[in-house]
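Showing chain A:
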Amino acid sequence: MIDFPIIRVVSKFMIPYILLFGLYVQFHGDFGPGGGFQAGVIFASAIILYGLVFGLPAAKSVAPEWFVEKLIALGLVIYAGTGFTCIALGGNFLDYDVLDHHVLPGFLPHGQHLGIFVVELGVGITVTSVMIVIYYAFSARERRA
Partner candidate 1 sequence: MTPETFFGLFNYWIVICLMMTGFYIVISSGNLIKTVIGLNIFQTSVFLLYITMGKLTDPVKRVTAPILEGGHGDSHGDHSAHGEHVAQVSFEEHASEQLHDAVKHAHADLSEAGHGGAEHAHEVAEVLYSNPLPSVLMLTAIVVGIATTALALALIVRIREDYGTIEEDEILELDKELQ
Partner candidate 2 sequence: MMTPEQLIMTSLALPLLAVGLVFLFGKIPNLRDGCSIVVSVLLFGVTCQLAQLVFNGERPELVIGEMIPGFKIRFLIEPLGMIFALVASGLWILTTIYAIGYMRGHHEKNQTRFFACFAAAIFAALSAAYAANLLTLFVAYEVMTISTYPLVTHNGDEEAKRGGRVYLGILISTSIAFFLFAIVWTGHIAGTLDFVPGGILQQPFAEGKISPAGLAALLALFTFGIGKAALMPFHRWLPAAMVAPTPVSALLHAVAVVKVGVFSILKVVIYVFGIDLIRETNLTGSLSDVGISDWLCYLAAASILLASLVAMTKDNLKARLAYSTISQLAYITLGALLASESSVIGGGMHIVMHAVGKITLFFCAGAIYVGAHKKNISDMRGLGRAMPLTFAAFLVASISIIGLPPGGGSWSKWFLAVGCVESGQAWLMGALMISSLLNIAYLVPIPIRAFMTPKGEEPQKWHEAPMMCVVPLCITAVGSVVLMFFADSIYRVLLQIV
C-alpha cells in the first residue's frame, strides 16, 4: 500500500501518536483506565499498521521476529519475577506491600504502586509482542503459500 500517498503520509503521521498514546495508557494504568493489556494492543497496532503500509520486511526491520519472540518471554518473566521478588522479600506471591522502599520518595513509586507498575509493564511487553508475532505469523504464511 506504499503506493498510495495519502495512506502513506497519514500513517506516517499517525504512528508516533499511536505509540505515544500506547505509552500513556501503559503508564497511566495505575491511576486511571488503561494498563498493560490495552497499551500492548495499541502499541502493537502501530507496528502492525507500519507493516501493513510499508510491507512486512520494513516492519521486521523495526521489530525483528526473533527479538519480538524473546520479548514475549521477557514480559512474562518480569511479571512472575515481581511475584518471586515479593516472596524473596518475605511477603506472599505478588504481595506488593513488601516492595516499600525509601529511595527518592515522591518520585519513584513504591509499595502497591510499584508492584502494579512493574507487573503492568510486563503485561504490556508481552501483549505487544504477542500481537506482533501473530501478525507476522499470518502475513508470512500468505507469502509462502
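For anyone wondering why these and not others, all candidates are chains of the complex that A comes from, given by their letters.
We adopt the following convention: a residue touches a chain if its C-beta (ideal position, glycine included) is under 8 Å from a C-beta of that chain, and two chains touch if they have at least 3 such contacts; residues count from 1.
On a predicted model such as this, the values are computed, not experimentally measured, just so you know.
The candidate touching chain A in this complex, chosen from 1 or 2, is 1. Listing the residues of chain A that touch candidate 1 in their complex gives 29-37, 94, 97, 111-113, 116, 119-120, 123, 127, 134, 137-138, 141, 145.
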